[in-house]
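As you look at this complex, bear in mind that one protein chain is not there, while each of the others sits in place.
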């Protein structure tokens, strides 16, 4: 007789740490929480009296807000700290800052940090549960979970699907988490992008590198465009946005290669006309806003599940 | 038999949209909520489980705080987003940002934006109720409502009163909303200010343009000074603050033209000694701080009333 499944992760640092059983369990939990956000009274007492700190070293609206909404809908007390107001600028080390937060007895610390591995580092020093909300170019696990949940809802399964990811694969923690996650769940993941955006050894993550967008999205069930970081536009890695849009932008024409029922995804915020054309972003296959809605549900599930591992 | 009154505004974008019956109903609702803020326990469960987002593209302390206090005293969950941390700087369009917020199922979005019409634009895209907390030089309806409520409380009526508004009429959304509101409620509104601050066709809003402050405030029941935006002082529209104070500042001397029981009003923050002298701001006729107190009550009423139009 098989042991009953038990979610055992005290921290959510990466997709890499999760098994398919974990991921299915997170989907199931998120699905059950999803309807709370559609109620007139969007609030359950599940995490009442829990202290949840949003600790963001990089600016973020949607991820921070998504976690904060998730936490408050479960009645937790939430606290926001951003790097610009934190002790970091006073010369304190990350570990000291974390130990100081820990001394105030938080239950969960959600951290976004520019350095890959920062959230993992903290788990060695604090008792609070840590959720990685994006670390450097490493991972952004809650994003990949909401992406996968959205595909699972529409297609009924991830296994056997063809998933194309287009853009800056090398510098995107979203891409890394998605490649790991979709591969782990049995999808065939293909990536395409400018050579300067393609990391060496990407195949070790589980993706097939394609030499053109057309090749990557041929027969694809899912087409995901990554965000071009326009704010880093002086970056010499791409010659121009116009050229990028021409060769790597997702538009109606290139989509003829994909399956007619392909899901169109983007982690947001979108640069319309650069990595994706408006008629695609707003078209019938687009599930971009469902990704956002599922984001709140996934984060409610993560908060709930890791609290469950802390005992009471 | 007359139909019973029903508040039917899902959004509060302007004074222009409101009828006198609406405005009276908002006053009545605000009056009933006002006493909550004087209780030892300043909290009612009315909006428990509602998600209210303060979305401010321009810095604001008092308006944001007033809405946040109003929301929390009604037990809503509140979330603050400011432009400096929002996706706006990442190149996302306002509509995309709004659609992303919408995907997290907020009940009400309170927005302040530098562009006139931005809140109205959003109502075409989101299901949440929208409250305009100031848009460009267009309107700031909750401010005019709290101004009118304060006058109504003191004078018993607005109809037939003489209301003088002094200052930068052209660039003030407060002035626009107040002119529309007081006129609609039957007051005789007169405006005065430097010619560079006087918009063309101001009479179409319902105000009489006067050539001097003395003329505007003669026999006035209400004297309202607008704020000079000192932070835009390099603005060549006024030659100097000293000269402005001399010709347009409200002081005891000029007030001899008004009625002895005239109410002194200012939307704040005050530049003491510029648009208003301290002895006037702190004098017996001043209701400036009552405006602030009524602001919380008006915003509680608006949140409550527009939630009521959403069904359950």
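Letters A and B mark the chains in the order given here, with residues in each chain numbered from 1 onward.
Just so it is clear, contacts are C-beta pairs under 8 Å (C-beta built on N, C-alpha and C of every residue); 3 or more make two chains touch, one makes a residue touch a chain.
Computed from a prediction, not measured in an experiment: that's the story for all the values here.
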{"item": "Options A:16, A:58 or A:77, residue touching the unrepresented chain", "value": "A:77"}
{"item": "Residue of A:91, A:200 or A:260 touching the missing chain in the full complex", "value": "A:91"}
{"item": "Which of A:6, A:103 or A:195 contacts the chain that the document leaves out", "value": "A:103"}
{"item": "Chain not shown: contacting residue from B:43, B:242 or B:256", "value": "B:43"}
{"item": "Sites on chain A contacted by the missing partner chain, in the whole complex", "value": "48-51, 53, 77, 79, 81, 85-87, 89-93, 96-97, 99-105, 107, 312"}
{"item": "Absent chain, residues of chain B that touch it", "value": "37-43, 59-62, 65-66, 68-69, 72-73, 82, 230-231, 268-272, 289-290, 292-293, 295-296"}
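In the analysis below, only the chains that are shown with their structure count from here on.
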{"item": "Inter-centroid spacing, chain B versus chain A (mean Cα positions, whole Å)", "value": "40"}
